[in-house]
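Every protein chain but one is kept in place in this view of the complex.
Let's look at chain A:
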Amino acid sequence: MSEDREDGSVGEGAAGPEGTAGEEQVRYDQARYVENGQYEPLLSEKDLTRVEIGGADATDETGDDAESPLPDDLTRGSLELPELSEPELARHYTRLSQMIYGIDSGPYPLGSCTMKYNPKFTEDVAALPTAAVHPDRSERSIQGTLELLYRLQDYLGRIGGMDAVTLQPPAGAAGEFVGIRVAAAYHEHNGEGHRDEVIVPESAHGTNFASAALGGYDVVALPSDDDGRVDLEALEAALSENTAALMLTNPNTLGLFERDIEEIAAMVHDVGGLLYYDGANLNALLGRARPGDMGFDVMHYNVHKTFATPHGGGGPGAGPVGVVEDLAPFLPAPRVREGGTSKSGDPTYELFDPEQTIGKVHGYQGNWLVLVKAFAYIARLGDEGLADASAKAVLNANYLASRIEYDVPYEPFHHEFVASAGDQDAADVAKRMLDYGVHPPTTKWPEIVPEALMTEPTEVEGEDTLDRLAAAFNAVAAEDDATLEAAPDRTTARRIDQTSAARSPRLSWQALEEE
């Protein structure tokens, strides 16, 4: 392997990962800046300026005294932070951005996260000055905001087959929590407050377990059958008069459609439980099946997944929740409805509190700017675009799986599949894939598949990109453990020591200074 380059330049002739035989070689090097033996310095390493803060009588020799209009006993003594010029900051953040892999950098087949391309125009509409309103404005003065929320509620209701929708939850997990709280309120209202169990398949997203627990429920884990789907006998055994809900993803995290969904719904409903739909995998179903039609009572939508709002390095997302009519009175407050007609004949919109509302799950109305982007995306695609997105997402997953040499034990899958790295360590496979200029899949989960590589290419990749992805998979599949363990080599940082990070946590520049 070549020497580590100190300046981030691309070295001529340096050995890079090769594509599979006969294909064009892809040479990949991620940006890297090194100064004084370290990557791009922290802001605090460029400058730290202490400003003394004191009342009118305070003095400071440095001349940096910030005279405060407040008495000394109500103020802090000083504040110490970086003080840099705008050009210095522009370079700092430009460099940081170049040391990040995003969906605009290349394929990002992170299973269950639905990393699809984020249209640029939705950023522009979210940045409209008319979108910037204070949450305490009078309803009369923000008819535009209320209309957009109303229309989005309506769109989501139609797409999910749900009767009522709240846009308040600021993320998918927050949506799950709302679903759990709504289920609890519904059971309580019906005199069924004794129900204290929520059933979650072993293969479900970790948030399902955590959200149910946060809602105060005991979590009953449900094993999968040999085909990777809900084991109906195990479900029968798990269901009881204590069941508040079953949380299900369909297609599940293996990409498999729960074909017995009608029977599952009947079984859950027979014991008086509710069926919750985790919308993380909704991208596979757009225009082809709707949770409401399958018997689900409550669901959340991950708009940052299905409706292409940017994931933002970990958020913000939005997790609207849809419910059937019986559960609508329990939704968070307030919701939006049509309230009359304006002088010009347009409908007017108003906020209202559902009758048995659980109250709020966010200080205001969730991540508004994200909702604007989701609305614009849905309005852009329409019926045909949405259905086409799911068709091509499924086609892409099947195509990619057919091209890779790792074993894919469960099928027929839809928008994602879980391959097994077999004798290789999936985490090492992922590190090595980084060297080929592609983002790796989700690894080691779900645990049903040994050394899992959970892969979701989404609809936005074309044949060429999928071939390049497959070439990366296959190149890594042919490599030995030593190569994998030494990876990555072409990324900003080399393999990072996770263990020591957790053993002696250093979580701020102040902690580094103390060393």
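Note that a contact is a pair of C-beta atoms (placed from the backbone, for glycine too) under 8 Å apart; a residue touches a chain by one contact, two chains touch by 3 or more; residues count from 1.
By our rule, contacts and distances are computed from a predicted model.
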item	value
Identity of the absent chain, which is to be given by its UniProt protein name, from "Formate hydrogenlyase subunit 5", "Sugar ABC transporter permease", "NADH-quinone oxidoreductase, subunit I" or "Aminomethyl-transferring glycine dehydrogenase subunit GcvPA"	"Aminomethyl-transferring glycine dehydrogenase subunit GcvPA"
Absent-chain contact - pick from A:E233, A:D407, A:E463 or A:D481	A:E463
